[in-house]
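Complex shown without one protein chain; remaining protein chains in place.
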Amino acid sequence: MEYGGSFRLKVRHIIFDYNTFPARLFDLVLIGAIVLSVLVVMLDSVQSLHADYGRLFYILEWFFTVLFSIEYVMRLYAAESRVRYARSIFGIIDLLAILPTYFSLFFPGTQYLLVIRFFRVLRIFRLMKLMRFVQEGEYVKEALIASSRKIIFFLFFVLVTVSIIGALMYLIEGEAHGFGSIPEGVYWAIVTITTVGYGDIYPQTVVGRMLAAMLMIAGYSIIAVPTGIVSAEMASMHTKIDKGVKGDEKCCSSVEHDRDARFCKECGRPLEGRNGVQEKGPITP
Amino acid sequence: MEYGGSFRLKVRHIIFDYNTFPARLFDLVLIGAIVLSVLVVMLDSVQSLHADYGRLFYILEWFFTVLFSIEYVMRLYAAESRVRYARSIFGIIDLLAILPTYFSLFFPGTQYLLVIRFFRVLRIFRLMKLMRFVQEGEYVKEALIASSRKIIFFLFFVLVTVSIIGALMYLIEGEAHGFGSIPEGVYWAIVTITTVGYGDIYPQTVVGRMLAAMLMIAGYSIIAVPTGIVSAEMASMHTKIDKGVKGDEKCCSSVEHDRDARFCKECGRPLEGRNGVQEKGPITP
Amino acid sequence: MEYGGSFRLKVRHIIFDYNTFPARLFDLVLIGAIVLSVLVVMLDSVQSLHADYGRLFYILEWFFTVLFSIEYVMRLYAAESRVRYARSIFGIIDLLAILPTYFSLFFPGTQYLLVIRFFRVLRIFRLMKLMRFVQEGEYVKEALIASSRKIIFFLFFVLVTVSIIGALMYLIEGEAHGFGSIPEGVYWAIVTITTVGYGDIYPQTVVGRMLAAMLMIAGYSIIAVPTGIVSAEMASMHTKIDKGVKGDEKCCSSVEHDRDARFCKECGRPLEGRNGVQEKGPITP
Partner (left out) sequence: MEYGGSFRLKVRHIIFDYNTFPARLFDLVLIGAIVLSVLVVMLDSVQSLHADYGRLFYILEWFFTVLFSIEYVMRLYAAESRVRYARSIFGIIDLLAILPTYFSLFFPGTQYLLVIRFFRVLRIFRLMKLMRFVQEGEYVKEALIASSRKIIFFLFFVLVTVSIIGALMYLIEGEAHGFGSIPEGVYWAIVTITTVGYGDIYPQTVVGRMLAAMLMIAGYSIIAVPTGIVSAEMASMHTKIDKGVKGDEKCCSSVEHDRDARFCKECGRPLEGRNGVQEKGPITP
């Protein structure tokens, strides 16, 4: 069917692309609807508001559920590969975000699962693309990827530390002081090393406090490690960007000439008008 | 009216400029008065002090109000464009800072609004100009502006994270453990991811604590992101300042002369008008 | 005995090396067993789980103890120098990790010492070698070593600060407000300067709060020092890596060839043996 195919193609462009005006408008409206639907779930969870506006929230919930159902069907209809969309993370979230409302008709209480709808907020990163935040996202992402292995290593180190300290604190403080088990000790150690410090569990013996003080100072100092890793990575990326900007002459492919280069470091071509060196031949060995 | 005009001009110079001695003196006295008036409001809010010195504070409050009223009228009189000043943020703050005291004559209780006077403290940044803190302010400001988009992106990411985790914690912990609604869960997540950790709300179930531990470690690690962004930005600005980006003399193409250079380090040409060295030939070995 | 010697050599390769497949498999299985044994100790410390699964945990504990005993004997048997292994930190931990279970047969309660087994988790850093995390570990380690003296100096500064402030707070707040002794004051100062802030001890007088506020802002600001130290160190290491410090060919004096350079960017000489380019002349324009 010629017409159907072209209609499906049109829908696909609107739903899955973000270059044309209708596609952008669709994304904008969708994200607005997601944020509003999430706000409704949020406010409905406040008891005083639920008592006064529960009926309104109920209607809005159904409105958004129907809306997102239509959207889901449209996506399924228009997707290049329906199976791939249905199995993709976003596809599953899209489905899970609408099911709870229907379930709540038969099983009271399942509307709690509406919290899954919050994951749809992740689509907001798509909005960022519209707002031309792509570069910033890429920048942060690249720096994180480049330093991910170092950060994983660091997290491993933190995990080993909190396991050992947590177990020791369980021995030292014991149940009487709130350290009811080793996992609780480990939880306390994480709360402490990250400098969160709720104060629901805290050491009370002298030895426990000394160990805690050491852990705190350690936590305070080693925060420098991930920060240093990411800073160094970003500074390095910066330098490359700064250098790249001025490489206007192109000799061979995509090489960016360093600021102080007199010859192309890739092909040896003397860079004219650079450093006062003009047409001088390269010094051959 | 020739005389009036020149008087207005004189007042304008004193009030709005900060180059001449009287203008600086005016700024200094004004900021002193603002800080003192704010201190009076502050101390008056302490009940024990209010009981003992309430009368003195009342008199001082009126003194500063009359003083700031005169200042406001003078500003209106002397401003180049009265409408623009009256509508500017500082103009509105200046007006709002004096109104509550007058209102309190008719409506008891409105003196609470004196807190608006605290916003006048923002004028202290004008004092910084006097103290030649301009460069520092510019430096910090530039670095923040240059990295603002990246930081907005980062904050978006934090917001999405705390929304999802906050909603999950509401499901997991529930009202019995202090998570009375999703907004409260989100508030807890913000308190946790920023490592503030009041301890007014905290998880008590095993699953809740595991999720909290993950959030803490995430918060502890991702603090590296904004820090890295600003560090890299500042390091980049530093490099530019060190290299003296504004080196205007060009001798051999694209070389940037170092700030302390008296001769071009690439071709040996003496840099005229630099460090008192003019047309002196280079010292040959 | 020829055979015994070669068997011992084989065992040694499997236990102490990590290059061959069996050696890697051994390490992997061992670390898996350590993590499981630690989990058993952890879960057994939770009272509700101990009540239900205490018997299972008891059996597993003995299983791992016997397993680790065999491992210890094998290590002793195969070690190049038995005395050196037995006296090494890992050797002592390996022994201490199995003793408590045997002791608990005679002295009830000593199984608490099983917490020592947690230190075996440190062997996980050996697993990191398997996962090729060596470089990341080296990187972090080098940066920390390079900045260790500066960080020790910084910690000294923090210690002196918390001692003085802790003593002052004891004087100001006194026992009535939770500052029962100077060591408690110092403990509070550490909790505050590291921004942990449990809230078990906190100032309540006006002067105490002012001093606390100053300490907080100090702690908030001086976190910049270790972070700055490590960041600068890492950035410096980065720069060296980027520039390829090990560029051994020297053509024109002190130029360091960039890692991706095929020709010297200063004199145009082709870099032999670099990027597969050998003796090819530079491409002249």
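Every chain is named by a letter (A, B and C) in the order it is written, and numbering of its residues begins at 1.
Keep this in mind: contacts are C-beta pairs under 8 Å (C-beta built on N, C-alpha and C of every residue); 3 or more make two chains touch, one makes a residue touch a chain.
As the structure is a computational prediction, the values presented were derived from the model and not from experiment.
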## Note on the structure
Given B:15, B:60, B:158 or B:215, the residue that touches the chain left out of view is B:158
### Task
Determine which one of C:65, C:101 or C:231 touches the chain that has been left out.
C:231
### Task
For the chain that got dropped from the picture, name the residues of chain B it touches.
38, 41-43, 45-47, 112, 115, 118-119, 121-122, 124-125, 128, 133, 136-137, 139-140, 143-144, 151, 154-155, 158, 183, 187, 190-191, 193-200, 223, 226-227, 229-231, 233-235, 237-239, 242, 251-252, 257-258, 260-270, 281-285
### Summary
Where chain A meets the chain that is not shown, the residues are 195-199, 227, 231, 235, 260, 276, 283
### Summary
Where chain C meets the chain that is not shown, the residues are 149-150, 152-154, 156, 160, 163-164, 167-168, 170-171, 180-183, 186, 192, 195-199, 202, 206, 209, 212-213, 216-217, 219-221, 223-225, 227-229, 231-233, 235-236, 239, 251-256, 266-267
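In this section, only the chains that are shown with their structure count from here on.
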### Message
Based on mean C-alpha positions, which chain is nearest the centroid of every protein C-alpha shown?
### Response
A
### Task
Please work out the Cα centroid separation of chain A and chain C, and write it as a whole number of Å.
27
### Residues of chain A touching at least two other chains
154, 183, 195-199, 223, 227, 229, 231, 233, 235, 239, 260
